[in-house]
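Just one protein chain is left out here, and the rest sit where they should.
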Amino acid sequence: MLLAVLAGLIVSILYIPLGKYLRGRLAVLAALLPIGLFAYFASFIPTIQAGQHVHFHHPWVPSLGINLDFHLDGLSLLFSLLITGIGSLVFLYTASYLKGHRYLDKFYGYLCLFMASMLGVVLSDNVLLLFIFWELTSISSFFLIGFNNDDAASRKSSIIALCITMGGGFFLMVGLILMGHLSGNYSIQEMMSTNEYLKSHALYGLILLLVFIGAFTKSAQFPFHFWLPGAMRAPTPVSAYLHSATMVKAGIYLLARLQPVLGGTDYWMYPLIVVGGITMVYSAFHSIFRTDLKSILAYSTIAALGMLVFLIGIGTAESLLAASVFILVHALYKASLFLTAGVIDHETGTRDITQLSGLRKVLMPVSIAGILAALSSAGLPFTFGFIGKDLIYEATLHTAGILTAILTGLAVLTNILLLCAGFLAGIRPFTGKLPDRFHGIHLPHGLLWGAPLLLAVLGVVFGCAPFLVDGILFNPAAEAMYQSAIDSPLKIWHGFNLVLLLSGITLVVGTLLYVVRKPSAASLAAIERYNYLSPKHIIGQLARYARKISIYYTGTLHNGYLRVYLLRIIITTVLLFAIRLFMGGPIRLSIDHLSPISIYEVVVAAILIAAVYITVTASSRLTVVVATSVLGYCVCLLFVFYSAPDLAMTQFSIDTLTVVLFVLVLFRLPPFLNFANRRTRIRDGVVASAFGLMIALVAIQVLNQPIDTEVSQFYGDNAYTLAKGRNVVNVILVDFRGLDTMFEIVVLSIAAIGVVSLLKLRLKASEKE
Amino acid sequence: MTLDSYIDYVILPILAIALLLVFVRLFKGPTIVDRVIALDLLITIGISVITAYSISRGKSTFIDVAMILALIAFLSTIAFSYYIEKRGRK
Amino acid sequence: MKSAILKTASSYLLPILLLFSIFILLRGHYHPGGGFVGGLIAAIAFVLHSFTHGSEATLKLLHTHPSSFIPIGLGVAALSMFVPMLGGQPVMTSLWFNEPFPVIGLIGSALFFDLGVYLVVIGAVLTILFTIAQYSE
Amino acid sequence: MVRHFLMNLLLAFTWVALTGVLYYSNFIFGFAIGFFLLWLMNRNEDDQRYFNRVPKIIGFILYFLYEMVKANIQVAYDVVTPKFFMKPGIVKYTMEAKTDFEINMLSTMIALTPGTLVIDVSDDRKTIYIHAMYMKSKEQFIEQIRERVERKLLEVIR
Amino acid sequence: MIDNTIVFPVIVHLFTAILLLFFWRKTLAHRIISITGSTIGIAIAINLFAKVWGGDILTMEAAGWKSPFGITFVADVFSSTMVLLTSFSGLAVSVFSAIGIARGRIIYGYFPMLHFLLMGLNGAFLTGDIFNLYVYFEVIIIASFVLITLGGRKAQIEGSVKYMAMNILASTFFLTGIGILYGITGSLNMADLSLKVAALENRTLVDLTAIFFIIGFGIKSAVFPLYFWLPSSYHTPPSAVAAVFAGLLTKVGIYALFRMFTLIFVPDEFTRTLLIVIAVLTILTGTFGAVIKNNIRRMFSYLIVCHIGFMVGGLGMYSEVALTGALFYLFHDIMVKTNIFLIAGLIRKLRGTMNMDKLGGLYAEYPLLSFVIAIVLFSLVGIPPLSGFWPKIYLFEAGLMDNQYVLIAAIIIGSFATLYVISMMWAKVFWKDQPTVEGEEALTDDFRPLSKFKKSLLVGPIVFLAAITLYIGLAAENVTQVAKHIAGEMKDTTPYIEAVLGTNETQ
Amino acid sequence: MELVLIILIAVLYAGGVFLLLRRSMVKLLIGITLLGNGANLLIFLLGGITKGKPPVIDSAAKLFTDIYADPIPQALILTAIVISFGIQSFAIVLLKRVYVLVNSDDLDDLNTPEEEDI
Partner (left out) sequence: MIDIILAVFCTIGALAILIAAIGILRMPDFYLRLSVTVKAATLGGGLFLLCAAFYFPEEVSVTTKALAILFFLVLTAPVAAHLIARTAYLIDTEQWKGTIQDDLVGMYDKENHTLHSEIPPQNLSGEMEPESGPDENKR
């Protein structure tokens, strides 16, 4: 199983060296991988049907509890088959659709990567492993959306999609870690056993919030839905595969998967119903105003995703079964419609439905595929869509109390709109009169129309004979969500009941709507007037504000003035100091055991202070230099008084050299200008004094602390006996702590070399780096 | 009164006062050359202070410091002259 | 600087100062001083010379550019730090000749280390000052 | 002359070595004994210069110290009393000293005498510019320098 | 255990640098010596790591003076890992520099400076003496001053003045802190300090002292509000230099913070809160800066700031999990940050600019190279399962354990911003067509004319570091083990202290 | 005496900081010098001051017979002085370059707008 999951990954890497051979006729071979995998997963059907699960374990990062744990149950199987099945068709379709494209190999590479990631998502038992694959799907989607990377809109859409899905991913990650942390491990199967603890934990709400954000962003729920229409910039096979059939369902899958762990509470239910409900109505409504084929399909996809969230939110056995069926229903008809749209786009060069009509005359098999898919989406009897819709209404009608009416009403409304949208996309281009300019169109390669046709036909086949799949796919899938046996075979005919009535209403009203409402640029423009209320616009606006704030913040903070930076550092230090002093105990001041004061020391100190005063206030550079050297010489005297002859010597010679240096450098410079105004100077003075005070306070505290003389005692005792020197300071410098000195002269050497290079090196203009 | 304490209580204070006076000149200027000679004088007094201190403490080690001062102090005066003259010429 | 007096003075101050610098270098282990201060004094001697005679003349006097003292000094110091390791002792361990040498006294790796310091200081200080002086002209 | 000086030094060191007392006083004592012995042994004309020179140098140093103290007291008096008695000015002085060493010694002497200060030596090394604190007249001052400083100095070092 | 070989990582670069100085102005010799030296450096570092990982903490007492009397070198897993990563960065940069650095700079001492810098870094990681640490810090900063000014263009000088002023201020804080510590304890040996500081009763004084180190190291690690030097300067030097700086300079500050604040100043409530507040603000500041910059290196500079916050946050939470995360992040960050600046340099070679608006078309022109770069960039973003992802798990978990929701939010924001800017960069630099630039500004391609060998010297290091990054990501378990081990060492410093001070009897 | 020294150190630090906050790069450098001197004196003071007892063993003895000043702070300061000299000389030369570039030592003149980026 590991191989199965990683096969796509491996193959996509193989594309790097081998890709160029696959660009030509051999492209069809690429489909061998999904077909093989489909067969592989199909081979598990009996096992799953028998109620068994398959588990695989391989250690990876055991210290994080992240291992390659794969778990195959009904839900995983449904998705795996969906991924590999539709994947096979999309791969085949692509071979023809992008025939001869110079990046075809890359395209397949991304697709393989995506497929592997998606399989990883649905098979992982470990939530973090799931998350890893989850993010990989976003990345492959990013590359696929931006596949036409010379198109600015493509690039923009891919970034938006990536940011939203991965941004949500970060929240999901925290949520999953929180779950794992609380339940003690990251295995979903294990978590199910601790689900009661999780649900009763104080952080349950936070977990839900984080997981929902992750799922909603991925599955394009309101208000994060807007990345999906943008994602339609991707080549059509991608739209069909990722953005309707599989990837966007990852969020649905996650909710379904976590339903037994986190579900069953009001906190779980209502947000899902509300968000799913809003999403489905909002985008179904939007879909019928679009004129671009893929746009219509995108909005109707969002609506379908909303519907799925909505169903999972309801959380009853019926609704979960409905969800699992609707996943496949939608995948079949929507993929088919997308692929059809792709053919139309490919052949006519436009996707504008106001310009498309009568294409059945030139693209007969395609029109069959489109119409069948549209009918399935409409839920006409004997299509798979009919069964799906029945189950939906069944599910909404089985809810309790006031909810029943509201939920059913919403479902009906959505379905009516979706029906209309489906007709717009699947029927309208083929009916009516063929415009003259489309007369020259020929039926394309068989792969192009074969794939949608097969999907559409499957929709009819399953619609007529649901027993083919119900027991092997949907019941196990729903059981995995519901965590108890569900055995309700799908029926084509339920008899005359409310559900049928609702289906009828849906059909009639929807068809009427389709007939009455003609899509036009004008109506699109009309609805776009309200764009400023749309989440896309609002979030975009927020992003612009964020950018403005960033510019302001960064510009204010990092304003180019070194002195301001330094001021901030000093103020920070002083503030921290003040805070800590405020928190901490009193400052102890004791003046015992201090040495007596003699006049000459005080005089030297006084001169020092006065010299500091001069350096700070003088307006002539030379005066400053003179005062600085006085300062150094006085320090030198202090060193003499306090028994540091070596220090005094060094201080003195270095100070003199510094003077020489200053003198060599300064003599051309103009005098100081007093730039700062009085207020600035006072402010700086206050800050500087505070800093000095702070140092003084610490110093006083330290002086109260008795010092441990163990080390200096050791030096004194051993300087002569062991290190053969009498000048202990020098012995320290060349022996006890000789390494310091070694690197101190390195510093000096570096400085000297630096001076040479700084003054002598003149780069040529051609020498850039 | 021993020599040590004589130096400590009489000589060093006198020298300290001298230091102060010179520093006042350094502070007042008015020209840069005044400051330079004040600095030079400060160092010479410094040499005396160190020598006196060395006697008063009985530690000949400090004479080494005085030696360094004598050897080097000269350089800073030269540097200042060099600088001031060069600047005056430009 | 055009001063006849200084010119004469500096030509006899140079050897005196150099002598002092070596004196200070050698006695560092017993009295204040050592490689660092010694090096500074030597550097100052040359700087003084360059003030009156110009840095070109001083460079000529040195035979080589002072910057070449830097790697030599670093090498001497680093070797005296490293060599004890060849004998299996820790870095920087002092190795001493058993018998004191006449005049200088005990000779050990510490002295070589100090010598390295001395050379580096001369090299670095002179390199810095001469580079600036040449640049300013 | 140099030969005599070296010989004298050698004798002084020998004395120090013999007595084994490495004090300055002992060295000076050894030097004096050596000088005396050498003086006894060398009576020919050529060698007389060395034996004349040493007492002259000592005499000059003493004389210079005396002058210095005298002038110092004068300056000190002027400094500590409120009223200034100075008549300062810069004087051009044409030297008799010729070599660099002579000029240097001369300027050092002038500089160390309180109240006088060497400002510069002309580039052709003929004149020296002196700042004097107490100058009754220019001629008198020049005369004073010539007689009391330069002549005596040249006598000793030439 | 006492082992002399601990100092080899320092000595190898010291001798390399000295040797380079002997070959002054001979550029070919410089290139060869530098690469050889760095290669030996890797061998030494691997050897050291293997020894330490396999056994005890190693110590070496310079000149044979027992701790705490002499300067002691200590190699625990933390330091030897840092040395190892430094050696990787070092080799990559020195190979890249062979072509990536202009001849003029090599003539004026580029390579000796690089090796002095590496020497200082290794010394800083290995020393167990706080004043010796200061000395290495100074070696590092002076070498970095020279490197950052080398060439002397106006932008460089502007950046370096700020860089210098703030780093000198940092050193002053550090030095002041050392003075205070010595005044309190009379010792400089870090293990000894650990015991003595722990025994102090006046905790206020300890905290006040700690502030000096926080500020000092905080400036070096570029945390809020002390970071200003970094975005002022990192876009100015040659990219190879910026790469070492980005990869290692701020990290040595982080290293020192971690060392000091786990060994000597065990964080109390005040310090921890402070660190977390700093971390949050740092992340946000980096975020705000990164999203508005259009120059690749300026953007990367702010990303450095942003990600420093992650590590400081980890230290602030101070649990074993948090430390593990922060350390893992540190390791990842060293490799990736070095690499992205090398990449910036390569892009500059390819196109002559680092302005994203003027760049484009790299994906079409160099697909394979783009693939490698993508791995690095995605590792930076932390796209699972690449290297930046794993530490965040620990950080999030630690944050949840410690109820640090604000910090978690900040990390999310920081990660999101990284994602955003990197995807923008990808779109602009790699996807977008090369915009045409006219006139004087016409872009130049300095890459194509190079020989194949020279090209490989430029690309090789990037691939090399990318491979290490990939390893960190895919073999996260191994890295986790290391990070966990170090976190353990940090929480329980007894083995460290015993290794340093306990050897008294054996000598 | 320690209290006087503390005042002195505080003044040095404060003066140094004040100078760091000026626009002129010369003042910046002088400020750094002041801070360095302050730090050195601080180390010196906190290590404990002893008058007139340099840590040099008498030539007759093998050990100290009297108390002596702690040599460690002295050694540390010595190293610190040398290091800051190295850094400072480099900084001074940088000042020279700044002056050559912008013809003043006003740091504000050095700031370049970001648009000049390559």
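As written, the chains take the letters A, B, C, D, E and F, and residue 1 is the first residue of each chain.
Keep this in mind: a residue touches a chain if its C-beta (ideal position, glycine included) is under 8 Å from a C-beta of that chain, and two chains touch if they have at least 3 such contacts.
It should be emphasised that the depicted structure is a prediction, and the values quoted were computed from it without experimental measurement.
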Which of D:42, D:127 or D:144 contacts the chain that the document leaves out: D:127
Footprint left on subunit D by the chain that the document does not show: 22-25, 68, 71-72, 75-76, 79-80, 84, 86-92, 94, 107-108, 110-124, 126-127, 129, 131, 133, 135, 138
Contact set of subunit B toward the excluded chain (per top definition): 2-3, 6-7, 10-11, 14-15, 17-22, 24-25, 30-34, 36-38, 40-41, 44-45, 47-48, 51-52, 54-55, 60, 63-64, 66-67, 70-71, 74, 77-78, 80-81, 84-85, 87-89
Residues in subunit C touching the chain absent from view: 1-3, 5-6, 9, 13, 16
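Convention: only the chains that are shown with their structure count from here on.
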Labels of chains that are neighbours to subunit A and to subunit E: C, F
Chain closest to the middle [Cα centroid of all protein chains]: E
Chain located farthest away, centre of subunit A as origin (C-alpha): D
Result of counting contacting C-beta pairs for A-F and C-D, higher pair: A-F
Subunit D-subunit F separation of Cα centroids, rounded to whole Å: 44
Centroid distance [mean C-alpha coordinates] between subunit D and subunit B, Å: 26
Multi-chain contact residues (two or more partners), subunit D: none
Residues of subunit C whose C-beta touches two or more other chains: 30-33, 36-37, 40-41, 44, 47, 67, 70, 74, 78, 91-92, 94, 124, 128, 131-132, 135-136
Footprint of subunit F on subunit E - complex, ascending: 131, 134-135, 138, 141-142, 145-146, 149, 152, 154-155, 157-158, 160-161, 164-165, 168-169, 172, 175-176, 178-180, 182-184, 188, 235, 295, 298, 348, 352-355
Residue ranges of subunit A touching subunit F (in the complex, touch as defined): 560-563, 566-567, 570, 591, 594-598, 601-602, 605, 608-609, 612-613, 615-616, 621, 624, 628, 631-632, 635, 638-639, 641-647, 650-651, 654, 657-658, 661-662, 665-666, 668-670, 672-673, 675-676, 684-685, 687-689, 691-693, 695-696, 699-700, 702-703, 707, 709, 711-712, 715-717, 719-721, 726-729, 732-733, 736-737, 740-741, 744-745, 747-748, 750-752, 754-755, 758-759, 768
Residues on subunit C engaged by subunit B in the complex (per definition of touch): 1, 6, 17, 20, 24, 31-33, 37, 40-41, 44, 47-48, 51
